[in-house]
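Only a single protein chain was left out; the remaining protein chains are all shown in position.
Here is chain A:
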Amino acid sequence: MAGSSSWSRALMQISPYTFASIGIAISIGVSVLGAAWGIYITGSSLIGAAIKAPRITSKNLISVIFCEAVAIYGVIVAIILQTKLESVPDSQIYAPESLRAGYAIFASGIIVGFANLVCGLCVGIIGSSCALSDAQNSTLFVKILVIEIFGSALGLFGVIVGIIMSSQATWPAKTA
């Protein structure tokens, strides 16, 4: 370690708790950003289109529910990740297994956060077009809903990989 370059030494000496906490923050913060973006894009089109066609509101709230599910995925993963944070004794903080656990929590948070960000954006834009076209012609709704289901599967992929990643975040045992 003494002969390695200064960048790698600097990275190895950042506490794994830093990475883990940033991962938890990104998982909830960026997911909610995506969900909010999707909801305001869809909500403004929905309210505008419902002036002339009030019948579209109950079916098109499905788009808002999809965007809200994206936020809930972020919350679920954040709760799971924070149960994975354990304290280790001082001698073990920079052990390889501690670093691995810290990086696993960080990666899980980034995966979930950014997958939910783009999923929320995607579902929001599709939902806005869905409301406008449903107001014109109600037979189009089911076809656009199929596209929206594909879009919402993107967030699901991120959550699945994030949960699998976080399940193997084990810190070294305290008695080592």
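One rule holds in what follows: a contact is a pair of C-beta atoms (placed from the backbone, for glycine too) under 8 Å apart; a residue touches a chain by one contact, two chains touch by 3 or more; residues count from 1.
As a working rule, contacts and distances are computed from a predicted model.
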Chain excluded from display, named as in UniProt, from "Isobutyryl-CoA dehydrogenase, mitochondrial", "Vacuolar ATPase assembly integral membrane protein VMA21 homolog", "Serine/threonine-protein phosphatase" or "AP complex subunit sigma": "Vacuolar ATPase assembly integral membrane protein VMA21 homolog"
Those residues of chain A which, in the complete complex, touch the missing chain: 52, 54-55, 57-59, 61-62, 64-66, 68-69, 72-73, 75-77, 79-80, 83-84, 138, 145, 156, 159-160, 163-164, 166-168, 170
